[in-house]
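Heads up, one of the protein chains got dropped from this complex, but the rest are sitting where they should.
Should a chain be cited, it is by its letter among A and B, assigned in written order, with residues numbered from 1 in that chain.
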Amino acid sequence: MHDKSVAQLIAGLRAKQFTSVELSRCFLDRIAALDPGYNSFITVDETAVLAAAAAADERIAAGEAATLTGIPIAHKDIFCTNGIRTSCGSRMLDNFVPPYDATLIDKFNREGAVILGKTNMDEFAMGSSSESSYYGPVRNPWDSSLVPGGSSGGSAAAVAALLAPAATGTDTGGSIRQPAAFCGITGIKPTYGRVSRLGMVAFASSLDQAGPMAHSAEDCALLLNSMAGYDPLDSTSSELPAEDYTARLGDSLQGLRIGLPKEYFGEGLQAGTARRIEQALKEFEAQGATLVEVSLPHSHLTIPTYYVIAPAEASTNLSRFDGVRYGHRCSDPIDLHDLYTRTREEGFGAEVKRRILIGTYALSAGYYDAYYKKAQQVRRLIKQDFTACFEQVDVIAGPTTPGPAFALGAKSDDPVAMYLEDIYTLAVNLAGLPGMSIPAGFVDGKPVGLQLIGRHFGESQLLNVAHRYQLATDWHLQRPAGAIGGAA
Amino acid sequence: MQWETVIGLEVHLQLATRSKIFSGSATTFGAEPNTQASAVDLAMPGMLPVLNALAVRYAVMFGLGIGADIGRRSVFDRKNYFYPDLPKGYQISQFEAPIVGRGSFEIQLEDGTTRAIGITRAHLEEDAGKSLHEDFHGQTGIDLNRAGTPLLEIVSEPDLRSAAEAVAYLKALHSLVTYLGISDGNMAEGSMRCDINISLRPPGSDTLGTRAEIKNVNSFRFVEKAIRHEFERQAEILEDGGKIVQETRLYDADLDETRPMRSKEVANDYRYFPEPDLLPVVIDEAYIESVRADLPELPTEKRHRFVEQYGLGHYDANVLADSRELAAYFEAVVAACGDAKIAANWVQVELLGQLNRGELSLNDCPVSAPALGGLIKRILDNSISGKIAKQVFEAMWQGAGSADEIIAARGLQQVSDTGELEGMVDAVIAANANQVAQYLAADEDRRKKLVGFFVGQVMKLSKGQANPQMVNDLLAKKLV
Partner (left out) sequence: MAIEQDEIEKIAELARIRIAPGQIGEVTQRITEILGMVDQLQAVDTSDVEPMANPLDAVQRLRADEVTEENRRDAFQAIAPAVENGLYLVPRVVE
């Protein structure tokens, strides 16, 4: 059961091959047995899981099942879940049990999907390695000495280790795509505004976007069908109707024009990864696509632009964590100032504090124009690069990351080196485009991710391209040794 | 030494929407603490603002009411500072691109003259919660019911020159916003709160002195007192050769003094930047025209119309146009009785007099406008005299019925029957031979005075119900 795709599990539940309770039990047992080695979950509420599964089974029995009824799904611990702790990987929210659901959670609940647990992550989604969590680092199922990527590293590891059939993540600068690449799974960051941000703890409001993480493009499409859509309570959510993202999965790639940004294949890209990407591109050519070299001339500015905008927005998004209404509060504050400064000193980890300080600096009097305004201007130039590219090509392809997963601790003391990990993913968020990462082979046993970037609201096309690739290859079906066996 | 006072006012006006500016919580005043604070208002993680359409419409109405440019693309910004009554750690406000640009409106001064006061801008923002400093074991209690109530911050130019002008400005503003119906204007409940920027300079100077800002002054009277007090404080410092410190001060109504604020926002850096959870508000011509089409007649226009249409004096027009309700009442009385001058007089003297004595508002008035019009009609058709009318009005106020019912029931109908009056006149003449002789001996001027005695006697005989004009006519005929 644990190594089936979501599509297969849906069919199995419908055919009464197994129940949702059995399915959920299977994953709960695997989590109990294997997760101590990965630390991919922060919170798993067995009783609630089984109750939700039982309710789903009743719904299936009554013939009232929706697509995902009874499917256990792991959720990044950034989505507020009514009655289940939502920590965002932070001491600040270690005691925070929201009395409400995020819109995304609500949508899954209405479908009758089962909340399997809340996955580990970089604190407040700030990181590329899932090492900055208050709950300890997540380990990569392919090699536990490696990071799983971040910030949605717990979701990626859980899916890769077959502890969950699918998961949700969020992506502010690559936080779905990079861990998907590092863990050998498939993940899509939809167009900004495609999935509601309500109830998702905010990191950088103009960049944050939630998306599915699973083994295949088909599974991602199934999940996205439940996640996407207009939310009147999120002013930045798009009113454009969501599509059936499974409808075009099988379309031919004949005549498809794939752009290869020369900046994504130059210095900085590791040779092993480059070879895997080139090999993957040959498969697209074999299916009738043409490869076109394109240019994104402002690519070198994406890191500085991102590291102004994201911390600036984060610095004020995180002001609400003040120890007054919920979350951590320092003990015995002597006055209001002490309450604020000590609560925030204790509640936030080093990277979060660093980003708050950078963001505060970038917005402060005398620096606003030089930093924040400047970055918003360069952001437009970066978006214009893509607009120009999409006049020539249908999708853009390249590596998700410069190289495969790195060792735990290798970059945790060097923020700038860590930021460089996101060099190929940040621009997609700055431009608000959909992007995905799909498994494209291995370098020394470590997964490599191929990134696909589409036009605004071009999710169906991306999923189609990815699915056609996955029909012809089996990289997405490879499993880490440690995940095979165990409770089945 | 002489000083010119330069005053600019920032008014925070609570808009009369049912729900908050960025959430669906109620805005009702006086609810139990934190019962109108939703997840959005409490800044729970992941919560997002969605803009209230009516708050935007009210802001545009105000903009059109002062002839201002409406921001076609206005932007919300975050104003960042930490305070327990500000749950997000930032206030959503508007900084660079407000919804209402430059405009102006007319104020009426006590000497009857008018002045145009410039409005720099008006922008939408959210109100903060309230800190309650009663003793909670040495702690402060926070009530966030008010957090997120829509505010329109209206910033005037430094065009005001005295406490009296500042009060006149606030009264005119109050009148305007209540006319528009965009705020209840209830100052006691904080619907209209005022920050005063005040500086002094030598008369004739065209540079501005260093200003102090006095925060949160919440009644017309306190505005006047705070300005007078601050004027004296600054004048004293300047005359002693000192310098004014630019600072935020608090008006203490109990002590009638201003003092520097100790905590809030001292030398803060608000780090304004565009609120990424909201998008630019785009307002097109069609929207503006639809709002304009629904605008009521505004106080200034109404005053001018009252003068022209009804021939009222400026003072009367001013009083009657002060509130939309009073103006409507007055016009309904005119419609019922057909005489604007008499109606203006009755509304101002008798009606407002009664309301003031009873500390009532027009809403509580027991005499409807058509009813008052009906009473005035009986004066106009000589059914009753003005004096009797006051008695009737008093009875109407007590709920004794309509003017006609009271007149009939109490037999107050004026006596206009010639025969009956002739009888009374004859009786008075017969009973007062001496006075008749004096009268007949007197010259024309003196006669005019003496005739009053006979009129008085006839009125006495008729218990006030004789038609005075007819009595006069009869006396003139008979005293020969």
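In this text, a residue touches a chain if its C-beta (ideal position, glycine included) is under 8 Å from a C-beta of that chain, and two chains touch if they have at least 3 such contacts.
Only a predicted model underlies this, so the values are computations on that prediction, with no experimental measurement involved.
Of the candidate positions A:Phe27, A:Phe79, A:Phe96 or A:Phe203, contact with the unshown chain belongs to A:Phe96. Only one of the listed residues, B:Ala37, B:Leu238 or B:Cys365, touches the absent chain: B:Ala37.
Considering B:Pro280, B:Gly386 or B:Gly423, the position touching the chain not shown turns out to be B:Pro280 (whole complex).
Shown as candidates are A:Ile303, A:Val395, A:Val465 or A:Ala483; the residue that touches the absent chain is A:Ile303.
Residue B:Val50 is the one among B:Leu13, B:Val50 or B:Val155 that touches the chain missing from this view.
Contact residues of chain A toward the unshown chain are 95-99, 191-193, 206-207, 232, 235-236, 238-239, 298, 300-301, 303-305, 307-308, 315, 319, 322-327, 329, 333-342, 344-345, 348, 353-354, 356-358, 360-362, 364, 370-371, 373-381, 383, 415-416, 419, 429-433, 456. Against the chain not shown here, chain B presents residues 17-19, 23-26, 32-40, 42, 44, 50-56, 75, 82, 84, 131-133, 136, 138-144, 250, 261-264, 269, 271, 274, 276, 278-282.
Rule of thumb we're sticking to: only the chains that are shown with their structure count from here on.
Look at where the CA atoms of chain A average out and do the same for chain B: the two points lie 58 Å apart. Of all residues in chain A, those touching chain B in their complex are 79-80, 86, 88, 93, 96, 98-100, 102, 197-202, 204-206, 232-236, 312-313, 316, 319-320, 322, 324-326, 336, 340, 360, 363-365, 368, 372. Within the complex, the chain B residues that touch chain A are 39, 42-51, 78, 80, 82, 84, 87-90, 142, 269, 271-273, 276-279.
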